[in-house]
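In this view, the complex is presented without one of its protein chains, the others remaining in place.
Moving on, here comes chain A:
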Amino acid sequence: MATYFSRRNLDFLLYEVFHATELTKYPYFEAHDRETFDMVLDSATHIADTLMYPYYRDVDRNQPELKAGKVTVHPKIKEFLTAVGDAGLIGASFPFEQGGQQLPELIGSCMGFIKMAANNGMMYIGLTSGAANLITTFGSENLISTYVPHLLSGKWQGTMALTEPQAGSSLSDITTSAEPLENGSYLIKGQKVFISAGDHDAVDNVVHLMLARIKGAPKGTKGISLFVVPKSRLTDDGTFVDNDVASTGIYHKLGQRGTPAMHLTMGEEDNCYGWLVGEPNRGLNYMFQMMNEARIGVGMTGAAIASAAYYASLEYAKERPQSRRLNEKNLLDSPQTMIINHPDVKRMLLFQKAVVEGSLSLLMECARLSDLVHVTEGEEKENYELLLDLLTPVAKTFPTEMGVRAVSEGLQVLGGYGFTEDFPLEQMYRDIRITPIYEGTTGIQSQDLLGRKMTIKNGKAPRLLFAEIAKTLEEAQTYDELKPYAERLRKETGRIQEVTASLLPFAMQGNIERFLMDATLYMEMFGIVTVAWQWLKQGIAAKKAQLTLGDTEDAFYESKLHTMKFYFHYEVPKTKGLATRLLDTEVLTLETGKEVIL
């Protein structure tokens, strides 16, 4: 059974913190109840236990290969994709009429967490469901019926084809072209790089959701359109023919080696066809729907890998005897103590736990908001949308940046063994490193947070967030044990407001470089405080449970409260240093010429 995540913690967050079953009061989700939620998670866990976790190391050691234009992946990938397709898990969140079961995203995000904790190298289905979601949301009936059922069955692969050799973070510079044809399709020509799952032999077809410019379109982001570009295209007689999408390179990566990252070349033989999704020149807007989901998905991957690393290092720490307690150093005849008894090892473990469970909570908060956006209307919907928009870059960044540090601490717990291939920590350390880069780097997310999300609608989004935090503070104040932490969080929200107020004048003066020069540090501070909010919410739920249980001991809730306190005492104080820098008038990076950096 699973040793890479805690089902107890998942249930606690779902039912005691986020009250998942309340979603079933909305008509859209009324076909569900706790039993369906639990069964879905059981099925996901079973697949993760049997088809993913056992092959974590194997898919890393047997990387995809590109030979003679064909990409071969580990044979278990096909078995895995068939299993998730047969179980109906790829499109579980889709509407009934599109073959889904209208499962709340809150539950879907937990499935993602379980699967990525088991084996993040198998990152295929998130891409497929994202592509299918884009087609169903913006595509024509013909595109939906041609592609979506195959994608949701796990027999076809979906991808996001955005990046080009000269256009990574700067999508306005993409050059892949689309020439309209009389039959309504487009002739596609260009190159795409870093396309995850961009080609492989575990599926019958690969469907790229690709950004390209229609000939004559405006420059910049306003001239980008979205196309469906399949590896094999359907002809009028119902057969499939090669669509001139060539796999011209495969990247050999530091981690996540189970999924190929492809260099694709389209239209070398002028025979690559694409079909427009939605309206011309609106491709980037459409793609942002997928990217926002993908950003939360990447955050979830960070939290998931950190979870697997935490439980691996915890198990080791409980079994590894080394040295004596610091106060018993002279008792050389006494047996060595387990390393979990050393305060510094406890600190590393608690740090990991605080990052994993705090991150997961923030990500589930976002998933719940996504569900509420779906089922509400008017101002209520707009408010949920604004909150989700604000929290998305934070939920992408905190779990990935802090996840890297958490996995590093996990590796450290194992000492020299952690650096060897005898334990999985070295692989986890390699695997998680991409997550602060995927789907918009930490720098991009930070500029999005400070430059856009904090200011849209005259700062309505942060006002909504602080109002939500205020509700948590009010509830926490009713428990004596939580009062000091509520007070601490109240001060931290004030610190964010102070720093934000000091930076906004630069934006109003049009000095955007000054405004955003330390956006990444601002993000770090903002993330610490946001996750502190999530920990206080968990603390409230744990206190409630303890009062309900009375004298019945349950170490789980005590552990929750202890970790919450650890987070407030060890992580939250770091905001002071960050705020000091952010309020500092010395602008060394802005004024530094490149000749100074030798």
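Going forward, contacts are C-beta pairs under 8 Å (C-beta built on N, C-alpha and C of every residue); 3 or more make two chains touch, one makes a residue touch a chain; residues count from 1.
One rule holds in what follows: contacts and distances are computed from a predicted model.
Chemist: Refer to UniProt and select, among "tRNA N6-adenosine threonylcarbamoyltransferase", "Chemotaxis protein CheA", "Imidazole glycerol phosphate synthase subunit HisF" or "Electron transfer flavoprotein subunit beta", the name of the complex member that is left out.
Modeler: This omitted chain is identified in its UniProt record as "Electron transfer flavoprotein subunit beta".
Chemist: Per the definition of touch given earlier, which of A:59, A:81 or A:103 contacts the omitted chain?
Modeler: Here the residue in touch with the unshown chain is A:103.
Chemist: In the full complex, which of A:254, A:549 or A:590 touches the chain missing from this view?
Modeler: With A:254, A:549 or A:590 as choices, the missing chain is touched by A:549.
Chemist: Which of A:77, A:92 or A:529 sits in contact with the chain that's absent?
Modeler: Of the listed residues, the one touching the omitted chain is A:92.
Chemist: Tell me, which residues in chain A touch the chain that this view leaves out?
Modeler: Listed in rising order, the touching residues are 1, 7-8, 11, 31, 33, 35-36, 38-40, 42-43, 46-47, 83, 86-89, 92, 100-101, 103, 321, 549, 552, 554, 556.
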